[in-house]
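Handing you this structure, nothing more for now.
Every protein chain of the complex appears in place save one, which is left out.
And then chain A:
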Amino acid sequence: MSLVNLSAVCSHLNNATKARLALTSIPNSNLHLKLSLALQNSGYISSVVRGGPTPPPAHSILGYPAANDEVEGIEPITRDNVASRRLWLGLKYWQNESVLGKIKMVSKPTRRVNIDVEGLRRVVRGEASGFVAGLRSPGESLYLSTDRGILEARECVEKKLGGLVLCRVL
């Protein structure tokens, strides 16, 4: 789990939303894929598609690449093309503002921040716990790496899971 690469992804997403891009790509890795899917699940990004160095073809109706596109299909990973795979993320905008306002790392490569359920309950209620500030604004969320995958903080509280705090989205 490289937090260096994840930090680079966060910075890249911030830059991409500031540049008002509709589609951007990040390096392919299991961590990035799971975090992207968690972001998509929360509604911050519209699509996550694994593709090559060039953007995958857009869905004929949706207008952006979709993972479940039956017409175009997704190129399967082979030993030859695995190194060139990238994740293509569709970014969302609402009322002239990017939905993914700002994504920021909580754990750093030099300081990993872990949190237990008790601390996470406090964070979800809006109080600070240790190095993690509370979730105090509408639409703010926190993503954790747990032993059941990458989950949002509120899901973790629901499932009584603690873990490594990855990043915060506002």
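Please note the rule applied: a contact is a pair of C-beta atoms (placed from the backbone, for glycine too) under 8 Å apart; a residue touches a chain by one contact, two chains touch by 3 or more; residues count from 1.
Assume contacts and distances are computed from a predicted model.
A single chain of the complex does not appear, and UniProt lists its protein name as "Small ribosomal subunit protein uS5m", one of "Trafficking protein particle complex subunit", "LAFE_0D02564g1_1", "RNA polymerase II transcription factor B subunit 3" or "Small ribosomal subunit protein uS5m". Checked against the hidden chain, the listed residues A:S2, A:S60 or A:S137 yield one contact partner: A:S137. Set against the missing chain, the residues A:N14, A:S29, A:S42 or A:N114 yield one that touches it, A:S42. Looking at chain A, the residues touching the absent chain are 42-44, 92, 94-95, 97, 99, 136-140.
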